[in-house]
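In this view, the complex is presented without one of its protein chains, the others remaining in place.
Just so it is clear, A, B and C label the chains in written order, and each chain counts residues from 1 on its own.
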Amino acid sequence: MERNIPILATGSGELVGWRDPDENRAWIRENKPRGLVDKRMSVREAVERFVPDGAYLALGGFGHIRTPMALIYEIIRQRRRGLVIAGKTAVHDIDLLIGGGCVKKVECAYAFGHELRGLSPAGRRAVESGEVQVVAELSNAAYQWRFLAGMMGVPFMPVRNMAGTDTFEKSSAIQIKDPWSGKPVILVPAAIPDVTLIHVPRCDRYGNAQIDGIPVEDIELARASRRVLLTTEQIVDDDEIRDHPQRTDIPFYIVDAVCEVKYGAHPTLMPYLYAFDEPHIQEWLQQAKTPQGAQAYLEKYVHGTADFSQYLELVGGAATLKRLEQIEQNKGRQT
Amino acid sequence: MERNIPILATGSGELVGWRDPDENRAWIRENKPRGLVDKRMSVREAVERFVPDGAYLALGGFGHIRTPMALIYEIIRQRRRGLVIAGKTAVHDIDLLIGGGCVKKVECAYAFGHELRGLSPAGRRAVESGEVQVVAELSNAAYQWRFLAGMMGVPFMPVRNMAGTDTFEKSSAIQIKDPWSGKPVILVPAAIPDVTLIHVPRCDRYGNAQIDGIPVEDIELARASRRVLLTTEQIVDDDEIRDHPQRTDIPFYIVDAVCEVKYGAHPTLMPYLYAFDEPHIQEWLQQAKTPQGAQAYLEKYVHGTADFSQYLELVGGAATLKRLEQIEQNKGRQT
Amino acid sequence: MIAQQDSHKIEARPFAKQEYTQAELITCVASRLLEDNRSVLVGTGLPMIASMLAQRSHAPNLLLVFEAGGIGPRIPELPVSVGDSRTFYKAVAATSMHDVMSACQAGYIDYGFLGAAALDAYGNINTTVIGDWEHPKVRLPGSGGANDVGSFCWRTIFIMRNQSTRTFQSKLDFITTPGWISGPGARERSGLPHGCGPYRVITQLAVYGFDEHTKRMQVVSLHPGVTLEDVQANSEFPILAPAHVPVTEPPSPEERRLLREIDPRGIVLGR
Partner (left out) sequence: MIAQQDSHKIEARPFAKQEYTQAELITCVASRLLEDNRSVLVGTGLPMIASMLAQRSHAPNLLLVFEAGGIGPRIPELPVSVGDSRTFYKAVAATSMHDVMSACQAGYIDYGFLGAAALDAYGNINTTVIGDWEHPKVRLPGSGGANDVGSFCWRTIFIMRNQSTRTFQSKLDFITTPGWISGPGARERSGLPHGCGPYRVITQLAVYGFDEHTKRMQVVSLHPGVTLEDVQANSEFPILAPAHVPVTEPPSPEERRLLREIDPRGIVLGR
């Protein structure tokens, strides 16, 4: 074997969220709870305590699926500024945060789009005007594996995508010669979000959380993050969690706050529980076409409401929510 | 960033089971089934078709837990020779294979021991006499992460253990300077077993398998392996698997053979189903103290039986198995 | 997610005098490319419908995989996101992006679908930005899973419903996802997995493949009523063509019946 491994190429993107593994180990030792502590608190308190201006923030779920909306609205309500967002299939979440003026930078795997629903007016406008800066590019898989490296406490993860593209050139990755195969391989740096927000169907007061359906990348993302704030449809007794320990996707020592918020993913889809609120999503997409419209939406639904329960009343309350439950639950989907 | 990454140290252990990721991708494209194919077959046929002499073999489960004994006995019965064993908490499994004369080389994280039950007479004797060669050392976590790299189709995985020890020196890993932190970091090469044997509580005819309790490292190991042979307590209809898709630990396209073998982990423990057969394990440990004793055991229980059902009769049949079920199931353990 | 930025602009534009729509034709062509007993990483929109059509016609044992974690579902109705609950309904596994992307990287996935704002002669695509990256004219969503599909899947199929000189570009503003990059061997030299890459491009005008020797785009078949001149007039780069160019087989009545079954409300296909 040779004495040196050549570095073949270096991405020019900004290095977002990387931390020295030893520095992060020391932080974890000092700051993460290893005992069972009751972490129940209000969404307001969770955001006040754990989401500072300028934080590197990641959002759980996927696009319009299981998005932690109650926490997102609260961040807007508390007028956080200068956030750096992990654009890992960031869709409705990032669009509202940008509309709310909370965001300064984005590292982009997928953002500024709503899948089939089209582009994001608010997000696009902010980037095109320079209000929000995209500081690096990468792919969905590459972002996920940045979190895997963060979870594992290692400085990087080898990947075989992105080579030969501007996506790599604008990433924070490097390409080296694999010492075994002699072929080029890319190393993506670990990513350690300051704060991650995740909405789950159930957890206990300590934060032992179970997700129904696909966890997407929340297993790795949560473990990679310094602070993890959970909203949950329901807080259950820990005996209920312990009856099915294999179903636990996020263990308590990863978690910093537990907020019970039924319908906390509205207007996004909560698998097995409630469907997208399509008219409400469309209302945002229409309103967001102009800065004034976006502001009007936020004034009405976020700043104009004291908390998520007032918001739920405003979007139609029990009748709307019942309808969304019926759509999702009557389609013959299993639990 | 510098132009080169220094290689700081290189382990002298034999490189076991590494394959060029592209060569393995091509093999997978050609050989792994992507359609639902009925893979049910007898244990005899599975071993005949998929376990050649000299194969690099890994065993699922952990020590005396969920060990794929029916397949192991069959390999001994068919007198396979020259196997290279992944010593990833290899306990009763490897001890019998060594006793049966099937093994030539071992890469060792943990082998030749039975945890609290003591050292393995057969395994130790074979290594000390030179009959079996230990070709490399590593740790449990490092082996697991070799499989993670294999599963991911990347050539290596960074780790932060093993540094400063003879375990590293006798491994196939290398140590480089991390380009981000500037600190030393170890790269373990991917491992791709030729064949992996796993015992599960249930799967369908296509190989969609669910494990109850801890999967240990079987999720990564199965995905890293070229051939995966499953024994299962029960073959269920695929509708039953599809009712709980989140419980699937091993999807069908990873699997090559499905063999229904109730009590297929005997005399090891099958979580929630049956306990260790402690007297039988002790019988092996006593007999294995001499080469003659080990041969007598194998003549009686393996070569002297045509298949696993005859073996089960010989170890006490229904009465023994009922007792083991009661021990495991009456201790108040949950499903 | 698989970038499908164009697929929201869904219009029901029937071909002149023909009974089928553009969307139907494209979907049928895509569907026929998918062989039985193979796997496909599915996006929303037309790729989803094409995959379901393949399953209901010639490829009942086609494995559908979604990047967010759904594997082998029995799709009850059209998903609107590659992560929504329909993508893991009665699935053989509901797992993670790590698991699915690892399977892709390891070589388990045969087909992948991509759409794009723009594409070049080598099948490289741009879904990131129009104009300068630092100061974009139009900011698009970025790679999503597109770079992963283009890097990992054995055969990538592009669906571009709006072929024009604006979308078939000589030089992309940004290469989000690798096609054949700059020609034969370029993928391998760059470090991408060997032996995989762009396979077909399906537009409203024609079906394209890539020349074996140059890896540049060439016509495979022209849709009914379309000429080579039409094709070339709607591309900034020259498109190769063999001596004899066949006509794309239109959707059969059975295919159209199945399409209506799959998308009864015309959500994606229009009507």
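In this section, a contact is a pair of C-beta atoms (placed from the backbone, for glycine too) under 8 Å apart; a residue touches a chain by one contact, two chains touch by 3 or more.
As the structure is a prediction and not an experimental result, all values here were calculated from the model.
Just so you know, the chain we are not showing touches A, B across the whole complex. Only one residue from B:36, B:86 or B:109 touches the chain missing from this view: B:109.
The chain not shown here is touched by just one of A:77, A:223, A:266 or A:280, and that residue is A:223. When the omitted chain is restored, the residue from B:183, B:244 or B:322 that touches it is B:183.
Although one chain is not drawn, the whole complex shows that of B:219, B:250, B:265 or B:294 it is B:219 that touches it. Annotation for chain A: contacts to the undisplayed chain at residues 21-22, 24-29, 32-36, 151-154, 206, 208, 223, 238-239, 241-243, 245-246, 248, 251-253. Remark: the residues of chain B touching the chain excluded from display are 8, 61-65, 87, 89, 108-113, 115-119, 123-124, 127-128, 130, 134, 137-142, 144-145, 148, 159-167, 170, 175, 183-186, 213-217, 219-220, 269, 271-272, 276, 328, 331-334.
Going forward, only the chains that are shown with their structure count from here on.
With centres computed from Cα atoms alone, the innermost chain of the structure is A. The two chains most heavily joined by C-beta contacts are A-C. When every chain is reduced to the mean of its CA atoms, the largest separation from chain C belongs to B. Distance between chain B and chain C, defined via averaged C-alpha coordinates, is recorded as 40 Å. In terms of their C-alpha centroids, the spacing between chain A and chain C amounts to 28 Å. Along chain B, residues 21-22, 152-154, 242-243, 246 each make contact with two or more other chains.
Residue numbers of chain C whose C-beta contacts span two or more other chains: 70, 88, 90, 94-95, 105, 193.
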